[in-house]
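Take this structure first; my questions come after.
One chain of protein is taken out of this complex; the other chains stay put.
Going in written order, the chains are labelled A, B, C, D and E, and every chain counts its residues from 1.
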């Protein structure tokens, strides 16, 4: 803990002092560029990764960057998403998985979470990921690529879950919101993004976001 | 979005290049110093604030830095806490509220979240905060200090909720875990911590952590 | 009730007598062509509408042809869908809304379901429909076209919900399942189907099903 | 799917054309004779079985014709029942089980639904059936009669569950609603109904409905 | 509190001293005569009322003597009932309401529990009582008799809820359990019991218990 307290001192003496105006301005309100959903894993730092400053990313973090489908109404995820979309009007949501994810590893090895009832229950919301792995990836048996595929598929599954949130659905339908699926491989510093057109993950700088408006121009019968 | 992609480039060229060894080592596993629970608010950057590097803080973020009491079994918060305490063996948990918190403002002004059903439902887990404000703070009527008091009280309420989580309770009972209640006033760069002995918030560098072992030496009747 | 008992007699004397072999064969097991999800409304008869015989349609019916997103784990809808997809291996799922739907009318007029707490709670799973109407259809104010648009949008919303069901997600991902959004206008006998390419409802015979494989060819990074 | 589209054509050309007036009249509203609750099984066609026309049966269908007790407040069953009883004022509710029911088979053989988490969770609402079979039917060990008894008992269990729904309870209490327990043996075309007086299932034409008013004449102490 | 501590002293000196053997015998195990379910109201003392000794009544008490229908699976009521019926093998269950019940008063006057969210939520399980009062007792408008009728009806509603509990259902079905509905009018010392045959409450000594076996002799079709 002393390290953290010392860090705060350092922050106050350096960064804060040189960015006083920024923080004062932020006291008037926030207008983040995007909602960034990622894992609680200590090896990920969204602001460092995207070189963004305070005020630029609204960040939701939990074990496994999981977004339960709408309806488990008392959950923090639904509220955080609703706040970002309806109040802060963010226009981009990124779901960012990562390499070496412990939660995804637990999904592949349920016996590992036997003594972790809360984790086990939580992984229910990644049951689609689990089933996709069991049914569609029988051919990948080696541990490392199997975990990679799980992380990748899970990001897509959580994007589907995200689409059931009313605030998200309404904004998608009128073409004002974009959803992005990313995987951060921290040991190489690379970020891959899902390219819906091509149906594959590509280096983030080469991809086109998945905007898929559902019914923006729905004509009446 | 382009700003984020550009940021990633910059990160790869600068920070990542100069910290390659760190990231390679982290691929072996994480051993974070603490579990840091804070709001999704874009104006807070826990790593910047504590000047910590990747691998040092396990971070959970949601609107209002709320920790539902254990038992709403499918929630992400319970899983994230269980993972941090039982698997990663963190020895400190910080619940960090902040000034100008929109979620806490919604708690004080329920009419403001009328059209936000998910936020409204989520704030149920801060109902104790709300009741404390209504019953015990009738004398503070001005908006700014009332919001400050709400933020402070909510951190204490969430610490109580945290104590109901089995992994936390067991570790507290044997004196191996410390809980910390912080409030970050970003516009001044200050961090206040709750001092249980004195029953008040003090600048973080002056406080003693709240360790309160519940029953570590429980003698048999 | 006497009418129903008399009807059973008539059925036994006519249809059953002439289809004995069919029923005997069906005692060996069912292999339905599709899962047909529609409203409980008495004016809809899926078998009559599609001129199918016993054994051909697996049918789920509830007020409003609603499919809660996966995770409200004790619901009948999740179980029925899982049974149809994983056990019976259906390859097509139709969500069929209809004109003059009372449930959709309740969604547009919440005050009408004030004394119906179970209906009101149930419509939570169509909250996305409700929000789409409020945010994106301000220009349609007349009752009849507004109800039509609600029925149409709700079918699309329920298709999104359906995609969160693990058995559905896994099969979609490998291209073995097709989802269809229909609206049945019983007073004219017409059926419209959603054409994802064109983004509109067309007479069912002119449309192409929405198969959208999510990740069937997902390449590993 | 083509078969279904062709069927719609046939329906439009034949049945619809000859019943245009019926459908036009139904656009004014529905007044169904009864609420018919049955399994999603494709081998059951309630309208065909009772020789009823569009507008005559309000139909709820799910795997196992299960009616969760009131209180699992977000379920489709509660809403559908409430709508039928309170809005449409139906005076009869039929719960109709059937021979060869896959859901009831799953109840007898839990190992068969091990990979079907949603089905397994759903069968919780038939736990009373399961317990009745285990405790009271030890003497019936052969598969076929054991399944038959399960189907029969489950209909009675679901009728008890139905009685906990407020709209049902209130109407039963004033003698304006009748509940009926049926079992349809599709391979012989027979329908059996539970005769509460005699405590047994009899051919439907020989039985008296179970009306049991709970407290219609409750005198004040 | 001092009064309670003094009372314990008095208990130890008098009752305990004279009943030592009873308490020693009870350390071997309990075999209660019945499960007694009543309100938490301080004015009711089930043991005093029935003049029973320790070991004779297994007692469940909550606000309003409410028994949620089975399925709200994490509730204390379901567990307590299951333990009493399946482990302790009680053969009688009494649901005992009482005059001047504050919970039932809250049911009649929802505005009185506006600031009591937990009470309001709990009364959901007496929604059937509430609806029976609204729909069937329009003619009783005076406060006192209306509350009496509510208490009486609620006992019957909770008995229906009780029947959905699997352990109860199975034992009822084989005729080994009896359910009793009582109302205790403490200001006169009277107890009324519901007589199912006559459909009314009578002084407890004049009534016949409600045993209603559901399917004890269920013959196979």
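Throughout what follows, contacts are C-beta pairs under 8 Å (C-beta built on N, C-alpha and C of every residue); 3 or more make two chains touch, one makes a residue touch a chain.
Keep in mind that this is a model prediction, so the values were computed, not measured.
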Sole contact to the chain not displayed, among A:74, A:112 or A:140: A:74
Contact set of chain E toward the excluded chain (per top definition): 1, 3-12, 15-16, 23-24, 26-27, 29-30, 32-34, 40-45, 47-52, 54-64, 66, 68, 70, 72-84, 86-87, 92, 94, 99-100, 102-103, 115-119, 121-125, 165, 167, 178, 180, 186-191, 204-205, 209
Touch list for chain B against the chain that is not drawn: 68-73, 124-125, 127-128, 130-132, 134-136, 140, 145, 148-149, 152-153, 156-157, 160-161, 163-167, 169-171, 173-174, 183, 185, 192, 199-201, 213-221
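Operating definition for what follows: only the chains that are shown with their structure count from here on.
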Over-half contact-pair match to D-E, picked out of the listed pairs A-B, C-D or A-C: A-C
For chain B placed onto chain D, the superposition rotation in degrees, Cα atoms, nearest 5: 180
Approximate Å spacing (C-alpha centroids) for the pair chain B, chain E: 43
Chain C and chain D: spacing of chain centres that average the CA atoms, whole Å: 19
Touching two or more other chains - residues of chain D: 68, 70, 72-74, 117, 124-125, 165, 167
